[in-house]
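Left out: one protein chain. Kept in place: all the others.
Per-chain residue numbering starts at 1, and chain names A and B are given in the order in which the chains are listed.
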Amino acid sequence: MAVGPASVARASLAGRATSRRSLLERESVFSWVMLAPGVLFLLAFVAYPFVYGIFISLQDRRVASPGSFVGLANFVAQAQDAVFWQVTRNTFIYTIVATFLKMTGGLAMALVINQQFRGKNLARALLLLPFIVPTVLSTVAWMWIFDPTFSVINWTLRHTGLVTENFSWLGNATLALVSIIIVNTWRGLPFYGITLLAGLQTISPDLYEAAAIDGASVTQRFWHITMPVIKPVLIIVTMFSVIFTFSDFQLPYILTHGGPANATHLFATYAFDIGMSAGQFGMGAAVALAMLPALGLLIVALTLYLRRE
Amino acid sequence: MVGGKGLGARTLRLYLPLGFFLVAMLFPFYWMAITSIKPNRELYSQKIMPLVVHQPTLTHYIELFDGTNFLTWTYNTMLRPSSPPSSRSCSA
Partner (left out) sequence: MATRREFLTVTASTLAGAALTPRTAMGAPKSMTVVRESSFIKPFDDYFAKTLAGEYEKSTGIKINYEAVSVGGMLTRLTTIAETKAGPEIAMTALNWPHLFDKSLVDVSDIAGEIGKQLGGWHENVLEVLVVNKKWKALPWGNIGQLEVYRTDWFKEVGVNKFPETWEDLLAAGRLLKKKGHPFGFELGHGFGDNHGWLYPLFWSYGGREVDRDGKTVVIDSSETAKAVDFCRKFYQETMFEDVLGWTDVNNNKAFFGEQISCTNNASSILEVGLRQFPDIAKVTDHAMNPSGPKGRFHVLNAVSHAVLTHAPDQAAAKAFLRWLYDDKQMSRWLASANAYYAPFLHGYDNHPMWNVEPRYLPYKECLKTSRPHTWPGPQGQAASESVAKYVLVDMFAKACRGDSTKDVVATAATQLKQIYKAK
């Protein structure tokens, strides 16, 4: 009478309920459940477009038409196009120069704001602005600053007597590339600055004191104390920065739209024009994928270097 | 702290570079701000000194709210709050 079929059933049900609860309480299961949204997001918005992009690049795919497989024909066609090589050259120069300037400028900025002074926090916040403000907004501001007719830079240079002529910031092919590099540097410098600042703050000032007492000069203190500590941070920041500079779109598109005569066309802007203005998705994808080898190599190289450290 | 404590050394190490960075980073925002309150006659003149506003005006702001769908666009932008983190760091 005490142990009937109903109570046995109840007991086993209670047992199952307990084990279900304990399943979810297990760390490994719970962590996967928590990761799931993030992973799904990455799969849907990063992995899928990437794979689809490769798929399209192997097709002759025009807008609103079914594609036909053509293998590597799109890539071959690009390799034979002089404009593609111009774009490649532009992108490499843009990335290398801007990254170098951001690295040195960012480090300088970090060293400066690492010091103690009144209004230190306000200064750090203000200096971060170029990076935070949407690119479209700041690029339009720079358009007026570089404007052929009304450039304040030209006005200032002329009125301080440094030059007599107007510089054609966006009309001259070389200056146009310089201009987009300047804007990119301006925008990305705070990113380096703030990140390197975090790295600098881990260095105890006692280290510098001790080194100074031992007779180390400023440069020696820099190379042997500062640099080793921030090198890992520097490498990671540089890796991210290079990836996003290499694939930069908004800035060159708004400032010059690839002009004059393709002098500032980068991979992303060129791919966009081919894909969206000419409706040639296959070719556009091929141009966009051309970024992959260089970036891939860079990431591998930097990661190996970092692991070695 | 290490290094010269005098005003000269401090200027060289702190005030000068700090000033340079502040001006370099913030000038475009200053430029945007004064452009928004400059009247057309100053904006389109090549002879006038462009670094300051001589006769500020609110006409551009009035045109923005009156002549365009700015409020709708602002509303739209606010309704899409969190862009994915990956796109945020796209400006590095």
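Just so it is clear, contacts are C-beta pairs under 8 Å (C-beta built on N, C-alpha and C of every residue); 3 or more make two chains touch, one makes a residue touch a chain.
Please read all numbers here as calculations on a predicted model, not as lab measurements.
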Per the touch definition above, residue among A:Ala98, A:Leu127, A:Leu170 or A:Ala268 touching the missing chain: A:Leu170
Residues belonging to chain B that touch the chain removed from view: 40, 44-46, 67, 69
On chain A, residues whose C-beta touches the chain left out of the figure: 21, 24-25, 30, 33, 62-65, 77, 80-83, 147-150, 166, 168-173, 176, 256-262, 273-274, 276-280
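We take it that only the chains that are shown with their structure count from here on.
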Gap in Å, rounded to a whole number, between the CA centres of chain B and chain A: 23
Complex interface listing, chain A residues touching chain B: 41, 45-46, 108-109, 112-113, 115-117, 123, 126-127, 129-131, 133, 135, 137-138, 140-142, 144-145, 149-150, 152, 155-156, 186-191, 205, 208-209, 212, 218, 221, 237, 240-241, 244-245
Contact footprint of chain A on chain B as seen in their complex: 1-3, 13-14, 17-18, 21-22, 24-26, 28-29, 31-32, 35, 43-44, 46, 49-51, 84, 86, 89-92
